[in-house]
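Shown here: the complex without one of its protein chains, the others still in place.
For subunit A:
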């Protein structure tokens, strides 16, 4: 029986439905996307093949460069700021009492399950330049000069949206880290304590290495999630003013659905898929390590 199920034929048969589903829902939609990226297409009909013209137009446009830069900023903020913050919160949570942990589990998840529209509207109110919470707080503590038109200033708009985006998922990431933390046997910490290791040393030498699978998982979903940021941009600024707050996915939407240029939109989509593949490969190359058994 075991021998039969390990034959190539049986593996192929059992993998067949999943393979079909993957082909239908993932591979198949990519094919027309690639074809359209070489066409002049207005969303309603194709006016023929134009070679690499769409790619040239997209790659030479100011808006694509800006959206690429904005996406990079969001990814960097997610990995350099939000991820360590989530990990630190998880470590802090681990040292708290049962009541605090329960409270955080309840409220930490709350933003993640709320609709993006609700979150975006809340942050719109926070950033409102006349009566918004942020500028009002600055005013109240005598730092009125720090106040900005957060969502219309070219220097702050993408950072402001990114904060709203990352805030929504920080609680979720913290809980994922916390779950990983709980899977580490307590005896390791007891042994470290006997050897004279403090909380920081324990975190660096025990917690982080033993949580590498969770860290990798959170890193992958954070990077890919940040690369795909769209809804927050749509609700908060519609990519504006102008193209100042567009991300790559918003650029795709703008070109296909607002400009009715499905050819260029598909070119952005193809470039985005290639970008995602490269990032995934890099993550697998540099983050993947042999699994530690404990």
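What we mean here is this: a contact is a pair of C-beta atoms (placed from the backbone, for glycine too) under 8 Å apart; a residue touches a chain by one contact, two chains touch by 3 or more; residues count from 1.
Going forward, contacts and distances are computed from a predicted model.
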| item | value |
| --- | --- |
| Per UniProt, the name of the complex member that is left out, chosen from "Extracellular solute-binding protein", "Molybdopterin-dependent oxidoreductase", "Cytochrome c-type biogenesis protein" or "Ferrous iron transport protein A" | "Extracellular solute-binding protein" |
| Residue among A:117, A:183 or A:259 touching the omitted chain | A:259 |
| Option from A:10, A:179 or A:284 whose C-beta touches the chain left out | A:10 |
| Residues of subunit A in contact with the chain not shown | 1, 4-5, 10, 13-14, 16-17, 20, 24, 42-45, 62, 128-130, 149, 151-154, 236-238, 240-244, 254, 256-261 |
